[in-house]
Structures are given as structure tokens and as C-alpha cells.
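The block that comes next holds chain A.
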Amino acid sequence: MKFEHYGIGIAKGLTVTLRHLFRHPVTVQYPDQRLHTSRRIRGNELVWNEEKCTGCATCAQVCHIGAINIVTSPSRATNTYTVEKYEVDTGYCIMCGLCVEACPFKALYMGYDYERAKYRSGDLVQTKEMMMTTPEKHISGYFYPELATRLPMQTLLLEKVKEEE
Partner candidate 1 sequence: MIGFNYSLGLESYGRTLPPDWPGGFWWHWLVFTVIILAFVMTVLLGFVWFERRALGRMQARLGPNRVGPFGLLQPVADALKVLIKEDIVPSQADKIVHWLAPVVTLVPVLMIFAVVPFQDGALLVDLNIGLLYVVAVSAVPILGIFMAGWASNNKYTLIAAMRDVASVISYEIPVVLSLAGVVLIAGSLSLNQIVLTQNTPLILLQPLGFLIFFIGGLAEINRTPFDLLEADSELTAGFHTEYSGMKFALFYLAEYAEALALSALIATFFLSGWRGPFLPPWLWFLLKIVAMFFVIIWMRATLPRIRIDQLMALAWKFLFPLALLNIVVTAIEVLVWPEALPWGLIPVNIVVAGILVLFLSKKFTLGWGRIEV
Partner candidate 2 sequence: MTLVLSTEKLATKLEQQLPGSIIKSNKDNLLVNSGFLFNLASFLKTAPGLEFDFLSNITAVDYYDYFEVIYQLTSTKHNHSLVLKAQCYGRDNPVLPSLVSLWRGADFQEREIYDLMGIKFEGHPNLKRIVLWEGFQGHPLRRDYLSW
């Protein structure tokens, strides 16, 4: 240790911390104050449109974790597949969004909500009924820019922090 600057370096540092004392803190007190997440957020649930789904099971093939379990049966009359069972284990899911990207019929969406913690890992399994699109379910704009415009703008820390220059 040499006092090359005779303590001026220390004094400079002290002014920076003192300046921060009078700045607005950047903390967000989460459950009380909420920021809008990105319009493309990959929330930890999948939303599924039953009408559009043809049961091609591309999503299950693409899922490299193996979190999607789909069972279909061919119905000869209408020449389509009927989805008998469609389950996503969101406990295994890593929210990579590849299934949404791969779906050729635009029947799968990421959810916009992110607070889906459960007490039991079994509750994390999304069944067919839980994944259906309902009006109160928010769909993320991930891979669907036209859906993204309906969502609120993302709050950015860049804009939130106001510096007293």
C-alpha cells in the first residue's frame, strides 16, 4: 500500500457513496409494487388452443426435456386426430419456448403469468383442461407479435431511475 494519491482516491469514492445517499433507490418491493414484465415473457405455463390443435405432436417431439405428454387417437370419420390426453409437467419444463416456436398450427402459446408456484410437484402438471385458452388467461406475445401489442409495455429500469443530474 502506497498513499500515491494521499487519500484522494478514498475521498473520491466517499463522494460517490454520499451522492447515492440522496438518489432514489432502485429497489422494487415486489409483492406490493409490480413491474410489467416483457411482452414476450415466457411465463411458467403453457396455453393451448384446442380448436387449432391437430394433434400432430410436434411440440412433444421438439421438447428436449420430455415434459410434454400427448396421446392422440385417429378418428376416421373426420380424418383428424383427437387429443385424448395433453399434459405438460411444468416442473420439468425449462420454459425454452421451443414448442411454441415449432407448433405449425399456432395452437400453443406461452403464458404471460409467472406466479405459479405450488406446494406439491404433482400440482405443477398442467392437464388439458388447465391449459385451455380462457378469457382470463393472459397469453404472452412470445413468437406472436400480434398478441404482444395487447399487453402492457414493459417497465424498464432505465426509465424508472430518475437521476438528479
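Going forward, contacts are C-beta pairs under 8 Å (C-beta built on N, C-alpha and C of every residue); 3 or more make two chains touch, one makes a residue touch a chain; residues count from 1.
Here is how the candidates were picked: all candidates are chains of the complex that A comes from, given by their letters.
All values reported here derive from a predicted model rather than from experimental measurement.
Interface remark: chain A makes contact in this complex with candidate 1 (options 1 or 2, touch as defined above). For chain A in complex with candidate 1, the touching residues are 1-3, 6-7, 10, 13-14, 16-18, 20-21, 23, 25-27, 29.
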